[in-house]
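Here the complex is missing a single protein chain, while all its other protein chains stay put.
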Amino acid sequence: MRWEELTSPEIGALDRDKTVVVFPIGSVEQHGNHMPLGTDTILAHEVSLAAAGKAGNVVVLPPPWYGFSAHHMRFPGSVTLRAETLMAVAEDVVASVVKHGFKRILVVNGHGGNGGVIDVLASTLGHKHYGAARIVTLTYFALARDSIAALRQSEAGGMGHACEFETSLVQHLRPELVKIDRAKTIYPDPGSRYLTTDLIGSQAVRVYHDFGDLSPTGTLGDPSLASPEAGRNFFDGSVDALAAFIDDFRGWKIPEGQQ
Amino acid sequence: MRWEELTSPEIGALDRDKTVVVFPIGSVEQHGNHMPLGTDTILAHEVSLAAAGKAGNVVVLPPPWYGFSAHHMRFPGSVTLRAETLMAVAEDVVASVVKHGFKRILVVNGHGGNGGVIDVLASTLGHKHYGAARIVTLTYFALARDSIAALRQSEAGGMGHACEFETSLVQHLRPELVKIDRAKTIYPDPGSRYLTTDLIGSQAVRVYHDFGDLSPTGTLGDPSLASPEAGRNFFDGSVDALAAFIDDFRGWKIPEGQQ
Amino acid sequence: MRWEELTSPEIGALDRDKTVVVFPIGSVEQHGNHMPLGTDTILAHEVSLAAAGKAGNVVVLPPPWYGFSAHHMRFPGSVTLRAETLMAVAEDVVASVVKHGFKRILVVNGHGGNGGVIDVLASTLGHKHYGAARIVTLTYFALARDSIAALRQSEAGGMGHACEFETSLVQHLRPELVKIDRAKTIYPDPGSRYLTTDLIGSQAVRVYHDFGDLSPTGTLGDPSLASPEAGRNFFDGSVDALAAFIDDFRGWKIPEGQQ
Amino acid sequence: MRWEELTSPEIGALDRDKTVVVFPIGSVEQHGNHMPLGTDTILAHEVSLAAAGKAGNVVVLPPPWYGFSAHHMRFPGSVTLRAETLMAVAEDVVASVVKHGFKRILVVNGHGGNGGVIDVLASTLGHKHYGAARIVTLTYFALARDSIAALRQSEAGGMGHACEFETSLVQHLRPELVKIDRAKTIYPDPGSRYLTTDLIGSQAVRVYHDFGDLSPTGTLGDPSLASPEAGRNFFDGSVDALAAFIDDFRGWKIPEGQQ
Amino acid sequence: MRWEELTSPEIGALDRDKTVVVFPIGSVEQHGNHMPLGTDTILAHEVSLAAAGKAGNVVVLPPPWYGFSAHHMRFPGSVTLRAETLMAVAEDVVASVVKHGFKRILVVNGHGGNGGVIDVLASTLGHKHYGAARIVTLTYFALARDSIAALRQSEAGGMGHACEFETSLVQHLRPELVKIDRAKTIYPDPGSRYLTTDLIGSQAVRVYHDFGDLSPTGTLGDPSLASPEAGRNFFDGSVDALAAFIDDFRGWKIPEGQQ
Partner (left out) sequence: MRWEELTSPEIGALDRDKTVVVFPIGSVEQHGNHMPLGTDTILAHEVSLAAAGKAGNVVVLPPPWYGFSAHHMRFPGSVTLRAETLMAVAEDVVASVVKHGFKRILVVNGHGGNGGVIDVLASTLGHKHYGAARIVTLTYFALARDSIAALRQSEAGGMGHACEFETSLVQHLRPELVKIDRAKTIYPDPGSRYLTTDLIGSQAVRVYHDFGDLSPTGTLGDPSLASPEAGRNFFDGSVDALAAFIDDFRGWKIPEGQQ
């Protein structure tokens, strides 16, 4: 169910104990020469909608489209919110949903650059609405890391941005938006063994990287390995992981009291 | 053209002197018993896209969906940003677009409750980007006021919210989202001759009205007068008015200098 | 009654149900070669005081003098608050007045550049103090539009800033502050048929105009048509309109509940 | 010269090297049973205007009227800005004046409760405008402490608020605003030898005192010792002290460079 | 070298190309019945100082002590900054250090609750100081995860807060501050297989947990496995990992340009 397509009485009639409300966020930013600017938001939204359908009793809010993309601004078309603006949007949307009595709210992020922001939001929103609702934040491809790792063909570093993973997904979901003939493969050098550019890589240190310093086209990785079939598999893996989490989340206890 | 569907190089190739960038905003809020929560954003977006197609050389940014809707929060499903959050979103999006060299940016609003915010934005953003870009803000149904007035059937007060006008438009554009059998007609009493609830009415005084005090269903006006045909006419009138303005705007001079 | 001239017990003794509290705001900004910088605040204050006397049971707060005047800063002597500073001042003053139990508060604005700010304030303050007080905002010359239109001699565009209207008013109220021999008549070209520079003109689009781009002296319109007699008439028309509104406002219902 | 009464060209013609711009601030708050709410602003303004006339080459900005008065809110009619709002107003006004090329700006405060705010402003504004202008902040009765101490009749504690000093000054300047028959004498007990309630007393520790805990009427001190003659003497002493400082300030060096 | 113990000329003489500046942050919050409130800051500071000595050419700023600890406030003695306050402190400190010409700044965090904040800071500060300095943020026990995992005796869930790891470290560094006889072992149930309470555990979802809901004493894990010897080993492992990273970081390239 899409929140924006329901009427007010239909929202009013939903079972507050069973319903999980999903708030997808992403970004509008360069995705190489071959992929649409809206990739991250489109994917977070589509994964959310499909997982909602699979899990049932889920309503998906419309995505506010924009995210924290300061590191992509050298490339035309990238749009960035300040980190505090993105937090403010999420605070206001979540507060509105809590006001209507919903108890389990899930922020589904599709953009690596929003990672710190959603981590802070989990703390600040969880604290603010303690006793009324639980708010979980996650990045869908981190949640589905195991399935993605099993499906990928790229070597380490080959799946970073506008890469095998993202390109496959958009080829599966919105094939008309991919100009695959313009895609360039770039294995970037992040400059230190402590740093990785892999989408599902893991690193203990955080540092700012302008994507223009990593790649002339903005692509990190190897889109030549992408295909609609791979996209379907990545998509199914991501949706399954998210639907499974939603089923688990629905059973979480809401502590009582105020803070 | 939809900004989010273009690639970065495609945005990069657009002619900065000719291109007008449109940023549609609206709201997610109750629209009576019969209309979807996303009505205002859907309409602002669709009118923008159609006017873009008609005027040519226009790119339409994706809408951030949420607006200032504090006065609708008594009704389930309404979501509100604080006024300052909405301003921050517009500030960040516009700053990003200006950074990419675009010179004429048009905020197309579809929600009466955003009226003050877009008025302030015209001033603050125009001042901030003076010498680089001109930023215009407008509400599409105010721009098309004359054509709407000529087409409407409702008496004064009959066209306020989820009314003849909005219902017709959604029936025209997204008929599956209208539950017309649940629609209720309400001619609200705003409580003073200085106040009107008409969408294209005019009043010198500003005051806060909780919509729950004006109408038990949230509807202001007479949706029974709505029809898909009327919707097509309202839509064409709105699109024509917006496209005509865009043509004019494209020729506006950009003053030089900084402030 | 001037709030600042009363003692605390005198304020304490006022009837909370009958009293309307007026908060005049304006600006300190260039008014051509011939008019004082404080024109807008002086006029909003004088109109408020006279309307208060006429309507009875009204207390007028002292004006904070400064407004949003970024578009006048090229001219010496102009002073501007940021939009958010002006909002903060109004928020704090209104919150203080509500704390003392007053239920009807009217912001009377005398400066076009504050238009968006007072529109936002009506929404945010009305929401914040819902159930305790109603807050109305208006611009006095928009309220008195009809009477002004009937009295004016200038053609369209001849009454914008430091013009027939404002010059006449100051000649009537503070003649020693007008250097009429230095006045220049300017019919500015706003650059589009969608734009007007008329004080009581109406336009659907909002855009920032640096007054230095519209007029070399900062004057918009024709002060040569001004006279003290016209000023008295404009003043009486404005005061009558405001007093009539206050009488109406005094009867408005205060909804119960909180938000 | 009153800034608000000058035209823009008149401000433009002032000698930037010789002119000192004075920005008076005060408060709107209870002043006992017998004194007007606007006392502090009226006095800061009148002292500033008289000192301006005596010193020459001084322009006095209009006062924004409101100050930090949280500690008076228990008494009807008191109005308070948040500390940050008052700072924002002063920041914006000073920035505007610096933009017009003035190099020496003096904030003249007339309200003890603004003491911390003007101290912070001296630091933050002095830092911000380093190289362009020097900004001094002072409280006029602290500057004139010696002359006031010589003139006063009250014992320690007898001159705090709405007291011999302030009552005399208003009797001298605006006698119609003093209801001396309603005045009550209160020698408050601040509760510790580390604390004083004297207007020109000195104490190393800062603490919040609600005036309602110190005095049932809000008066601190002995207004029965007030007289118009004492008011004239207090006024002359205050004006002399301020004019002398302005003469000194006019000669202060403006460091070069930026920060 | 401790920044606060050096003189200004000594800081001035440091080689800007070789020097790494470390900014340790932690928290003041409950650490069970047996550990001091300052544990996290003490440990981040001590690890930083030892790594600085080992790596050479490192200056360690003094820690601001307080962190984001909203989830510990139910326990006496916990102190929390708002997330935005902690960010503001780091922004200001880093801006000051960059102003003095240092090019590599490392925020060493010792508190899990600060995790999101330092992630956001890496992005926002890296963006702000692009071209002048690189700013890295990390949590020392995440960096040393492998060595800690090899040394630990606790089962999964046994090392969360005031646990084997932290207790051992304080026993090693400040034994007088540990009241080991009051320690309680708690293996908390986080309520879902998606959640872990292990200090070096890994989870894709973020959610707020009040520590009072997880443990009656605030301890998560098994402090009975702690010992000073284990502490020395944990400490050496953490210091080695941090010193090794600093050596690597010192060689990172500073991109040119501005953003």
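We just call them A, B, C, D and E in the order they show up, numbering each chain from 1.
Keep in mind that, in the parts below, contacts are C-beta pairs under 8 Å (C-beta built on N, C-alpha and C of every residue); 3 or more make two chains touch, one makes a residue touch a chain.
Predicted, not measured: the structure shown is a model, and the values here were computed from it.
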item	value
Chains still shown that are in contact with the chain withheld from the display	D, E
Residue of E:Ile42, E:Leu169 or E:Ile186 in touch with the missing chain, whole complex considered	E:Ile42
Residue numbers in chain E that touch the chain omitted from display	2-12, 28, 30-38, 41-42, 61-66, 73, 75-82, 84-85, 88-89, 91-93, 96-97, 99-100, 177, 179, 182, 218
Footprint left on chain D by the chain that the document does not show	68, 70-71, 73-74, 83-84, 113, 115-127, 130, 134-139, 142-143, 145, 191-194, 202, 204-210, 213, 245, 248-249, 251-253, 255, 259
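Criterion: only the chains that are shown with their structure count from here on.
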item	value
Distance between the centres, which are taken as Cα means, of chain E and chain A, whole angstrom	28
Distance from the mean Cα position of chain C to that of chain A, given in whole angstrom	48
Of all residues in chain D, the ones touching two or more other chains	none
